[in-house]
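Removed from the display is one protein chain of the complex; every other protein chain stays in position.
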Amino acid sequence: MTTAVDYNDLVALLQKQFGKGFTPATDYVEMPAALIAQVAEYMKNTLRFDFFDMVTAVDYSDHFEIVYRLQSIQNNSLASFKIKCSKNTSVPSLANLWLGANFQEREIYDLFGIEFTGHPNLKRIVLWDGFEGHPLCKDFKGKVYDTAN
Amino acid sequence: MEIESISSAEIEHRESDGIEVLRIASQHPIPDPDDWLDENIKRNVIFTTVDAALNWARKTSLWPVTAFTACCTFEFIGASSSRFDIARFGMEVLRASPRQADLLVCAGTLTWKMAPQIKRLYDQMAEPKWTIAMGACAISGGIFHDSYSVVPGYNHIVPIDVYIPGCPPRPETLLAGIEKLRRKIEKESISKPR
Partner (left out) sequence: MTLPTEQFILNIGPLHPSTHGVFRMRVTLDGEIIQDVEPVFGYLHRGLEKLCEKHTYKQNIPLTDRLDYVSAINNNWPYVMAVEQLAGIQVPQRAEYLRVIMGELQRIASHLLAVGSLMNDMGIFYTAFMYMFREREKIIDLLEMVTGQRLLYNYMRFGGVSMDIPTEFLPALASFLKVMPGFLDEYDSMLADNEILLSRTKGIGVLSAEAAINASTSGPMLRGSGVKWDIRKTAPYSVYDKFEFEVPIGSSGDCYDRYRVRMEEMRQSLRIIQQAVVLLPAGNEKQPVPLRLRPAKGETYAQIEAPRGILGCYLVSDGTEKPYRCHFRAPAFINLTVLRNLLIGQKLADAIIIFGSIDLSMGEVDR
């Protein structure tokens, strides 16, 4: 059975390595956006979390939250992270560590407008180049095609 | 027993009577027996109009090109597989190239990103050509009509002849729609260009 790591233990371990800023919750660890690249590298190489399950973003009007799920196939365990970033800021990309992050980060850029620095090929993926705006943001207005409704 | 004895003059007289009778009766030639000829013509020659012949040829061998975008694809493929079999309508030849096809089957949701390709496909087809909009997404955008990237119906991009409702339409519905298209083709005329 895939078990989630004990988040209190994980926070203690990470605080020893990287200093303050980590907050454990029931299902995830919250951390500052600037540390994500180093923490990810630590999780992959030292703690052997080799499977990058998912990354997605949520728009909470005044800030974005980016949710990561990492799994370890050898130990059958799972660790979840969250970072908060304000609008118009950028976040380090994890595509160079895990290839699986590549398309998912491009999709978040396309639909939310969050930039990932260090991504090898950051451009729109599911929408066309000339599309205006980022549709999954809560303040996206209207459709491309105006009908009576 | 008595043998009648006739003189040779009498024999000649009777024979010449027979010749005269035959000569009078045979003044006009016997008409040729052409009833058998009539049957063969009926079996081998059809009289029709140009319109009917042309429409019959066009409707019974519609070759589809497939604008297969989404889920309705698999109902079209189900219709063309052995259970429902559109080959009996002359349509099993699915051409990948639009130049060799005359029916555009629009199956699936159309997005604005895909729309120029469909327009190009339609423009590349040679006349006469027909289009079928298959499924709710093709008619009006369907369940996705209020999305930011979906064209509300193929008829914003290409003219449509037959709309087939359903999400996805059953293969029997698709065959009924094709039959409607064939009825429509029957009514066309070369004197009235499409």
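By letter and in written order, the chains are A and B; residue numbering begins at 1 in each of them.
Simple rule for what comes next: contacts are C-beta pairs under 8 Å (C-beta built on N, C-alpha and C of every residue); 3 or more make two chains touch, one makes a residue touch a chain.
These figures come from a predicted structure and were not determined experimentally.
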Of B:Ala101, B:Val150 or B:Ile164, the residue in touch with the unshown chain: B:Val150
Contact set of chain A toward the excluded chain (per top definition): 1-2, 27, 50-54, 56, 58-59, 67, 69, 73, 76, 98-104, 107, 111, 124-128, 135-136, 140
Chain B, residues in touch with the chain not shown (by the definition above): 66-71, 73-75, 77-78, 81-83, 96, 108-109, 111, 113-114, 117, 121, 143-144, 146-150, 167-168, 170
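Just so we're on the same page, only the chains that are shown with their structure count from here on.
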Centre-of-Cα separation between chain B and chain A, whole angstrom: 59
Touch list for chain A against partner chain B, complex: 127-128, 131, 135, 140, 142-145, 147, 149
Of all residues in chain B, those that touch chain A in their complex: 112-113, 146-149, 151-152
